[in-house]
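With one protein chain removed, the remaining protein chains of the complex are shown where they sit.
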C-alpha cells in the first residue's frame, strides 16, 4: 500500500510474507553474489525458505522494531535494506542491506539506508546507528563511509564463512552527527 | 517511514505498537463517541490497553493480512481504518473504521477506505470486500453506499451493546465492481 | 462415555481425537460427496489429517465453546454436526453439519442440530444461532428452513471452490423464536 | 448437552470451563471437608481459581485422555470424578474423586467411578485402572475395595499436607478383573 | 565444565544437548541391551533422536528439577542416571539409570545414584526418593536394595513391552533413612 521513491529512483516498500514468490525469484538472481556477505539463513533456495525469512522479520516487527524493506527498480525487486536490530531500550539500531548484481552502481542502497536513518533518528528518536560488514567487503564499507559513519572497531575473526573466520567492521553514526552532516 | 496523503488531505500511515501513547491520547478524545459502534476490546482506557490493541494487530499482520492504519490531520491522529479480516484463502476481506468527533465531515474515512480497497483488489488480487456496521449507524452505512457497496443482508440481533441486541448490516463490493465503478 | 439417542434413532456423541481412525474411514465414504459443501481443511485424506481436524476442535473446545459431534447409525459413524463458532461474548453461535451419502434422508442432521440448539439456547443462554451454506446447497438450506430459521442475507461470491466463487446464505434463529416455534 | 443418570440417581456430566461459577459455589460447600484428601491446587477459593482448574482439565483433555466430570443431585453440583491420568501409551489410567459433605452416603462416587471404568475398559480398551488415596482416607479406600480393586502397595510418606508426610495407597484393577467381577 | 569422579572411578557430568552425537554413538552400543528396561522414547536410533531426548531433559530442567547425567569411563560415555521426576511441591523425586553392557559390573550406577541422592536430600532438602523398575529386572532392583531402599509395592501389569504387560516395582528411601544408613 505504501511506497517511497528513493533519490536513486528506486522504490522502497515494506517486504512482507506475501512477497515470498517475488523474493525467492530475486534471490535466484542474487544468491551467489551475496552469499559471502550475508548470514547463511538469508540465502534460502526456494519459496518456502524465502517466506520463512519474511515471516521471521514480520514476527520480530510485531515484537520490536526490526523490519525489512525491498527496493524495486522498474517493477523488479532488486535488493533491500533492513533493521537487523532496533532496540528502543538502548536507543541503538543496526542497519543492513543486500543487492543483486545487476542493480549495483545505481546508488539505491545509500538512498534506502538514508531513509531508514531518517525514520530511526527523526521519527523514532533513536540515538545510535550501526553498520556491520566483513572487513574485506569494500562495497559495504563504502556505504558506511558515504553515509558519514565512523569506524568503531574491528571484531577480529567474528564472521565464519565456510571454515574461514573473517574480521567484522563495526561502524556507527550518532543522532547528533546525523543532524549535522549525514542527512545532506 | 511510509505515509500516503489522502484525497481528503489527511495522511494515512501504518499504526504500530510504538504509537501507543499517541493512540491512547486519541482514544481519550474518541472514546465515548465511538463506543456504541466498535467492539468493546477496542475502547481501551490507558496506554497499556492501547498498546495491547496495536500489538494484537501487529501479531495478526505477521500471520495473515490484518492491519491497522491511522489517519493524521495536521499532525494529530484522528481515527483510522483497518483490515478486520483478510483471508487470502477465500479472497475475502473486511474493512472497518473509527473517527474522533472533531474530524467528522472531512471525507477522511471514505478516502482511506478507498486506499485499502485499492491495495486489496489491485495489489493483492482479493475478490470480495466486506463492510459490517450496526444497522442504525447511519454514518457508517453511508460510507459503504458512497464506496458503491451492496447490502448483502442484515444479521438480526448479532451485536449486543450493554444488553441490547442490535442488527448488523453486511455490505460487499466485488473485484469486478471495484474495477468498473467504485474507484472513481 | 456419553451419548444421546436422536429422534431419528441415530446416536450423537462428542467426536474426539481418539476417534481419528473411525473418522478417517468415514471420510473415505463421505469425501467426494461433501467436498463441494465444506471447507477444504475438513476433507482430509488420511488418519493423520482426520486426527488433526479432531485435535483442532478439541483445542478450541478448551478455549471457547466450539465442538464437534458425530452421528452413529447402527454403530457406524455417518456424519455429524458442530459448533463452528460459539461466542459467549456476543451470544452468537454458528452450527454446521456433514453427512455421508448413504445416511441421507433419515432426518439425522435435523435431529442433531435440534440438540445443539437446545443446548446452546436452553443450557447456555445463547441469543442467536447461525447457519451458513452455499446458496445452491438445497439439502442444507432445507435443514435451516425445517428448523424455522430466517434467511438474513446472501453473502455474494464469498465461497470459492476450485476457482468459482459461490454465494453463501446466512440463516438465523433467535432465542425467542426457538422458545416459541422451532423446538416443536 | 450430554448426561448420564447414575445408579445412585445422581447425574454425571462433563464439567467444563463454563461451569466455573457453579463449581466455585460447590467448592465453597466442599472446601474444608475435602482439603486433607485432594491436591492443593484443586481447593481454589474463587471463581477465577475454579475456572483455572476446569480450563487445565479441558486443555489436557484436548492433548490426551484426562477429563473431569461433575455429579449433580437434584440440580446441584455436589462432587465429581476425574481421570487424573489417562495414558493410551501404557494402557494405564488413574481415577480420582471428590464430594461435598452433604452428599456422602448416597453411593454417587462408586456409581460414577463405575461409569469411568466402563468407558476406559470397554470403550477405550485400557488395561489398568489405578486409584490413589491417603492411607488414612477410609472413605476413599472403601470405594477402591467396593469396586473390586487390589492394593498394589503403599508409597511411604509420599503425600505432604501442612508439613506432615502421609502414606499413599495405590490400588489397581486390571481389564480382565473388570470383565469378570467389578462390573456387577 | 563441571564433573565429579565417582567412587567407581567413572566420571559424572551433566548430559546436555551438545553431547547429542556422543550420546547417539553410545546408544548404538546400548540400544538392544537396555530396550526391555527403559521407556520407548529413550531408545532413539539417530543423532536427531538423541538430541531430542537431551533437549527434552534440558527444557524440563529449566522448568523443574528433572535432569540427566552421563557416566564417562576412560573418556567414553557408557550410561547415566537421571531425575525422572523432581517435585519440590511434594518433596518426592524419582531416580532412573541406564548402562551399556560393556560397563556393567563396575559399580558405576550405584555410585552415581548415591550422588543424586546426596544432592536431592542434602542440598535440596527433598523427602522421598523413588526407584521404579520392572519386577524381573534383577540388576535394577539390586541397585535399589544396595542403596538401602524398601519395596513399597508392585504395580501390577503397569509396564507394557511389545504387547506384554509387566509388573513394576516401586522402591523408596526417605530422608531419615538416607541420613542414617544409605550414605555409608
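A few remarks follow.
Note that the chains take the letters A, B, C, D and E in the order they are written out, and that residue 1 is the start of every chain.
Assume contacts are C-beta pairs under 8 Å (C-beta built on N, C-alpha and C of every residue); 3 or more make two chains touch, one makes a residue touch a chain.
All values derive from a computational prediction rather than experimental measurement.
The chain that is not displayed touches the following shown chains in the complete assembly: A, E.
If you put the hidden chain back, the residue from A:25, A:47, A:118 or A:174 that touches it is A:174. In the full complex, chain A makes contact with the omitted chain through residues 40, 89-92, 127-128, 130, 150-160, 165, 170, 172, 174.
Residue positions on chain E in contact with the hidden chain: 1-4, 13-14, 17-18, 55, 58-59, 61-62, 65, 69, 88, 115-116, 118-119, 123-124, in rising order.
Just so we're on the same page, only the chains that are shown with their structure count from here on.
Between chain D and chain E, the least number of touch steps comes to 1. Counting the residue numbers used at the interface between chain C and chain D, over half appear in both copies, so the two copies meet with largely the same residues.
Copies chain A and chain D of the same sequence differ by a rotation of 180 degrees once their CA atoms are superposed, given in steps of 5. Taking the mean Cα position of each chain as its centre, B sits at the greatest distance from chain E. Shared contact sites, meaning residues of chain E that touch two or more other chains, are absent. Chain-to-chain contact here is organised linearly: an open path runs through the chains from one end to the other.
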